[in-house]
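Only a single protein chain was left out; the remaining protein chains are all shown in position.
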Amino acid sequence: MEKKQEILDKEQMKRALTRIAHEILEKNKDENLLCLVGIKYRGMYLANRLAKEIKTITGKDPQLGALDITLYRDDLTQVAEQPVVHATEIDFDINGKIVILVDDVLFTGRTVRCAIDELIDFGRPKNIQLAVLVDRGHRELPIRPDFVGKNVPTALSEKVDVLVKEADGEDRVYKIES
Amino acid sequence: MKILIKHGTVIDPYNKINGQYDILIDEGKIVKVAKDIKEKASKTIEANGKIVCPGFIDLHVHLREPGREDKETIKTGTKAAIKGGFTAVACMPNTTPSCDSESVVNFIKEKAKKSGYAKVFPIGTLTKNREGKELSEMAELKRSGCVAVSEDGDSVEDNFIMRQACDYAKTFELTVFVHCEDKKLSENGVMNEGFMSTKLGLKGIPNKSESIVIQRDIEIAELTDVKMHICHLSTREGVELIKNAKKRGLQISAEVTPHHLSLTDEACAQYDTNTKMNPPLRTKEDIKALKKALKEGIIDIIATDHAPHLESEKDVEFDNAPFGIIGLETAFCVCKKELVDTEDITMQELIEKLTVNPAAIIGIDPPALTEGSSADITIIDPEKTWVYEKKDIVSKSKNSPFIGEKFKGKVETVLVNGKIIMEEGLFI
Partner (left out) sequence: MEKIKKTNIIWDKKDLLGLEELSAGEIELILKTAISFKEISERSIKKVPALRGKTIAHLFLEPSTRTRISFELAAKRLSADTIGISGSGSSILKGETMRDTAQNIEAMKVDMIILRHSASGSAHILAKNLKAGVINAGDGCHEHPTQALLDMFTIKEKLGAIKGKKVSIIGDIKHSRVARSNIIGLCKLGAEVTVCAPKTLMPIEIEKMGCKRTYSLEEAMRSADVINVLRLQKERQKKGLLPTIREYIEEYGVTLQKVEKFCKKNIVIMHPGPINRGIEMSQDVADSDKAVILEQVTNGIAIRMAVMFLLSQYKQK
């Protein structure tokens, strides 16, 4: 039996993102260097929203990009399903920039590793920081987030499902026990 | 030793017999054909439900010996013949050296006598070394035992030489076997010219490269009054020309191979080099015309053009593979499936095209189950289903497009000169 437990609802999700936006600006005083790169797909939608939040605070649009990490996966030959390659869209120079990498769930850290590797192929940012909506633990690599919407303790057998309006029609985060 | 074949369905086209008879054989000859023979024999073959007919004769076989004993020998080639129900084969002269002298003819005859399973009739060359330049010594060839002359895989290009060669062959009443191909029109071609060759990007051989030379050879036959035999006819155009020539009363005969009756150029789709032969596999329309011509007697015989090639020679790019496939072991079954089971012709007609007709073309005694004639007999189980598998091929080469094919009807027992050579599919 599948058991669903709500972790964040629509309002809580919005508040978490607003808070992260503030934290980003607090930590990084020079907003001109700031750019957001979301990991496809849900990280990309969350990065869009963070960009809007930042604009309402600073009045300026931060630069925005999206990464498809398929080609950087370390498990390409093992995955059962066929990976689908999508385009990476970073149409600005990341050299010397502060890049906020955005993803929905931080789990083993392997996706973030891919994303960092890919980002570095685009240039040499001043630094890279990580913002995630949910940190569920169980890291397999020495990676830690700089900004977290919510820390959620989970068992390995559990799943965390982030729904975003742009892709799924609603904003909600579930923990699923199976 | 007396052998009695009992209760078989005897089909003897020469004597127009088709019914259940017993056959008694003694000292290599047929001594009696009658219902219910009571006489004691040292060996009795029960043939109830089986077809008993004269042994088949294949007028177009490449035994490769002398010269290419790695591909086939007189021993293995004639063994393959027996497996397919052929008690006699005529072998083509494109050996090394080519069969253009008494010494080569004698070599073949001796080898056949010593190690052959079936009877072998050599065919000599039309010109020396098949070069199309000087006439071969046809009187000597005839005297030493050649039943016909042929340039085999080539047409004599020079019309003048062709005319002289045919006139000279006529002098000794030798039938001229012709391979009809305009090598300029078919240059570098590897398959039939048509949609399939376009699609596969392979160079085509047009139908007309065959018919253009058939027409030339028919004219020469008329000019020289020679008996002419058209080998491996593959085109509907060729059928029309031969039909007209026969109407004009010319002494023209024609053969078709089992593969040209059963496969089309679509078989080349996977670049299987066992579908590469010359003439190439043609189209459905050609098959239709060939079958009709066979029924109407425009085409006289079925011959295999058994052409063994090594696996290593065939296991290359389509362009670089040699032409030809083996055919002795599958000929009857392919023909039964494509002609008799489809009711295009009757079993008796098929046997006629494998026995009486070929014998008439090379002028040997008609194969018949007549009292006193040589006991060359083939016994077939028409109901037995089997799969043609590579491991069962007795020919030295395995280049057949029919491997894996299922057939109904199998040659079981074969006698040559009253001796059982193969019984129930096993060689004695």
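We call the chains A and B, going by the order they appear; numbering starts again at 1 in every chain.
The criterion applied here is as follows: a residue touches a chain if its C-beta (ideal position, glycine included) is under 8 Å from a C-beta of that chain, and two chains touch if they have at least 3 such contacts.
In this text, all values refer to a predicted model and were calculated from it rather than measured experimentally.
Trainee: Based on the whole complex, identify which of B:Lys43, B:Lys113, B:Lys133 or B:Lys199 touches the chain you can't see.
Mentor: Going through B:Lys43, B:Lys113, B:Lys133 or B:Lys199 one by one, B:Lys199 is the residue touching the chain not shown.
Trainee: Looking beyond the chains shown, say which of B:Asp36, B:Glu317 or B:Glu343 touches the absent one.
Mentor: Considering all chains, including the one not shown, the answer is B:Glu317.
Trainee: Among A:Glu118, A:Asp135 or A:Asp171, which one is in touch with the chain left out?
Mentor: The one listed residue touching the chain not shown is A:Glu118.
Trainee: From the listed residues A:Gln12, A:Asn48 or A:Gln129, report the one that touches the chain absent from this view.
Mentor: Looking across A:Gln12, A:Asn48 or A:Gln129, the contact with the absent chain belongs to A:Asn48.
Trainee: With the missing chain put back, which residues of chain B would touch it? List them for me.
Mentor: Residues 193-195, 197-204, 270-271, 312, 315-320 of chain B touch the chain that is not shown.
Trainee: Going by the touch rule given at the top, which residues of chain A touch the chain that is not shown?
Mentor: 41, 44, 48, 66, 68, 70-72, 76, 82-89, 117-118, 121-123, 166-167
Just so we're on the same page, only the chains that are shown with their structure count from here on.
Trainee: Where the CA atoms of chain A average out and where those of chain B average out, how many Å apart are those spots?
Mentor: 77
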